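Apart from one protein chain that is not included, each protein chain of the complex appears where it belongs.
Lettered A and B in written order, each chain numbered from 1.
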Amino acid sequence: MTTVLGLTLPRLVRRDHASVSMMVIAPFAALALAAFCNLLLYAGLGINPLIVFKAMLIDPFTSYFSFSEILLKAGPLLLIAQGLAIGFRAKVFNIGAEGQFVLGAIFASAIPVYAPQASGLWIWPSMLVMGMFGGLLWAAITAFWRARLNANEILVSLMLSFVAIQILNYLLLGPWKDPMGFNFPQSVMFQYDALLPILLPGTRVNVSLVLALVLAGAAWLFTQRSFAGYRLEVGGLAPNAARYAGFSQNRAVWLSLLIGGCAAGLAGAAEVAGPVGQLQRSISTGYGYAAIIVAYLGGLHPIGIVFSAFLMATLYIGGDNAMVSAGLPIAAVYVFQGSLLLAYLILSTFVRNRLEWPDKAPAVSEVGRQ
Amino acid sequence: MTTPLLSLRGVSKSYGPVHANSGVDLDVAPGAIHAILGENGAGKSTLMKLIYGVESPDAGEILWDGAPVQIASPAAARRLGIGMVFQHFSLFETLTVVENVSLVVPGTKQELTERIMLFGREFGLEVDPLAHVHTLSVGERQRVEIIRCLLADPKLLILDEPTSVLPPQSAQKLFETLRRLAGRGVSILFISHKLEEIRSICSHATILRSGKVTGNVTPKDFDTHELAKMMIGRDMPAFARPKEMEQGASCLEIAGLTLETDDPFAVSLRDISLRVREGEILGIAGVSGNGQSELAAAISGETPLPRSMRDSIAMMGRNVSLLGAAGRRKLGFAFVPEDRLGQGAVPELSLVKNGLLTAHARGLKQGGLVRYGRARAFAKDCINAFDVRTPGPDAEAGALSGGNLQKFIVGREIMLEPKLLFLNQPTWGVDVGAASAIRKRLIELRNSGCAVLVISEEIEELFELADHIQVLNEGRLSERLKTSETRPEDIGRYMIESAEAAE
Partner (left out) sequence: MNAIEFILSGMLAAATPFLLAALGELVAERSGVLNLGVEGTMAFGAALGFIVVYNGGGHVLGFVAASLGGVLLSLLFAFVTLGLRANQVATGLAIGILGLGLSAFYGKPYESFTVSGIGKIAVPGLSDIPVVGGLFAQDIVVWLALGTTVVLWYVLAHTKLGLLLRAVGENPKAANSIGYPVVLIRLGAVAFGGAMAGIAGAYASTIYTPLWADGMIAGRGWIAVALVVFGTWMVGRVFWGACLFGAVSLGGIAAQTAGLSVPSQLLTSLPYLVTIIVLGVISSNRTLLKINGVPSLGEPFEK
């Protein structure tokens, strides 16, 4: 029992069983907690929190177009987060998805940049494949550093993200700059066949959303049913048990990072071949970092991630709305993201723990109540 | 009668639904060597934590010199004059002896160094004050712990299972020290489940069973059989030495295995040789920290061997030196590790998924996917066949008691129908009932022709199980001794052989 300033603090007691209801409640409660704190923050700036609330969480659903924009934003978040979550479950912390995303965009752009006149149905699928390859290659550096050199993958993957941005800058200011682009740091506009087919007419939602949902299904199969996914899970929960059972740690590192890199690269390719239509500096808008939050908020579970990706996409679109209607700085979205993750981490503690007040000892036996 | 130094009246402590102590009364007289006797899980450690202020009681009161006290923290306990020597030492390996002492006892380094040497000579607790703890043997570490307590000039010294880490001869030396301390008026609370030693040095014994006091006796007045009955509530499980078996082909052969480590916290293995055959149980005795973990990891394949050792280990007649853990398992090797939670089982996963950990090759997966129906059936069979007390296969491993989880892990490995089963400390921290059930299974397995290798700290256990015993000491393995022609004292001699040579 701990007493601070005369107040008796409750003790955190481990549950015998993870609480399923808490698992479901935690993300919603986290959203409520984060929304509350952030609205207070806006009120402190003299911005009417109710207007912000309406602009952020209600307006996005009031028109077909803005709803379609949510779907558009959700695609890359969903793709990247599914890939990252597989690694996070295995305690391989790839936080350099942003860099893998950028490399995916660069690799995919190579086709229309070098063959701007080419036409045919092969182009956009090849761009997606190139994108996956680019992301995979970038993640492979981190994997090598971790598996062979024992280096911390968090730091290496993040440093590589900074480097990736510089590569993008170099290409856009130098060899890949559009000669007709008034000296703007951007590539040529891609030809029609280098763009992903539109899924919902009248919107920018393209086939990559279907791809993302299909891959979410694949991620479910992998994490929940496959033996390889089980091996990663064991490695993440108890590395000594994985070693004991003969599951290779290096293999887990490679697999986690390659899956994460592949997914992020695919998302990057889908971004340049989708809504952007060319390679620009602004493709790096922090999807790779936001996806970390999406992964955690979804409980690192493929189905949860589908929901959290849509939630995060809503926040992006809603943040844009609030910028216009309430004069909210765009940074508010990042503050919201950070506090949302923090709130989730606070609340998800209670999935495996509960509070026990010292004066209220549990009289009921928990045995046989399964 | 004089006022007891320490009295407990109706002390209770629960962890959730588990009543670790209920209504415990205890009186410790000044200058007494007082035993707390009980089997694993009887609540001895919890009681000590309450006395030492690590935990607070839910109910009851503690009296010190006749006056009620609240012992809120170990620091408060030390202020009263209570010192404790932990079973798993609370020493810091990267610090020196004197640095460790200085974290508890005030004084300059110079003063403390001198006092450590002085106490060492006076009580037979010699140790180099400037040595780093990780370079010390287990026995020396225990001396550091005791000195650290003594320097605070305690009136009551608590020792939690102190002899479990000592060879028999060193235990005698420790008893000598304790008697000298008691002679100076220091009370000693001696926690143990070893009946012989309690009879030899303790003037009183309080017996605990399932958290309750079941007896207050003078141990010399009872024989070990009677004490055991008080401790576990029934007769000790009878055991008959298994009859000799015809021994078959060699299943494990280690020849000249040397593993140098550059890790200062690990022990190098030197020239290890052994052989286990079908229908034989080979026991490896020795005090923990003499290379057991390193040897276990080398045999299980968790530590990859260097190329220079490429001919050192053979299993089932095949050279497996460069084969990993998974490859060795495919040959019919199974292993029960020392660490149940986190190595032998994943605490956060269900028993179904924990069964899968090593049993996946037994048709529990197909085309890369896990067949969860079969995995569940496997876990259920294991629970039933090995009498694992649990609500069902979906219970998380971490929620099981030590004994039940150990039965599950041993059961899982036996159900793999291994040709060679290797167990590291199979009954450590397991209650008497589960321990004897596990031992019975191992003998059955041997009788059915399996080769069994057991590493254990408990000499009694090896005498019960093993056909042959070898002793591991400072990374070296003794010659092979036939159990039926060996006495425990002989094993003890091997345990301290080189330690004596060094002194």
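Note that a residue touches a chain if its C-beta (ideal position, glycine included) is under 8 Å from a C-beta of that chain, and two chains touch if they have at least 3 such contacts.
Just so you know, these numbers come straight off a predicted model, no measurement behind them.
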Going by the stated contact criterion, tell me the shown chains that border the hidden chain. A, B
Which candidate, A:A108, A:I123 or A:L158, sits in contact with the chain we can't see? A:L158
What is the set of chain B residues that contact the non-displayed chain in the whole complex? 53-54, 73-75, 77-78, 84, 86, 89-95, 99, 102-104, 262-265
So which bits of chain A touch the chain we can't see? 12, 14, 41, 93, 95, 145, 148-152, 154-156, 158-160, 162-163, 166-167, 169-170, 173-174, 289, 292-293, 296, 329-339, 341-342, 345-346, 348-349, 353
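One rule holds for everything that comes next: only the chains that are shown with their structure count from here on.
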Between the Cα centroids of chain A and chain B the separation in whole angstrom comes to 46
Of chain A, residues touching chain B in the complex: 1, 13, 16-18, 221, 225-228, 230, 233-234, 237-238, 240-241, 243-248, 352, 361-362, 364-368, 370
Per the contact definition, I'd like the list of chain B residues that touch chain A in the complex. 14, 16-17, 56, 58, 300-302, 324-329, 335, 337, 339, 342-349, 353, 356-358, 360, 365, 368-370, 372, 391-392, 394-396, 398-399
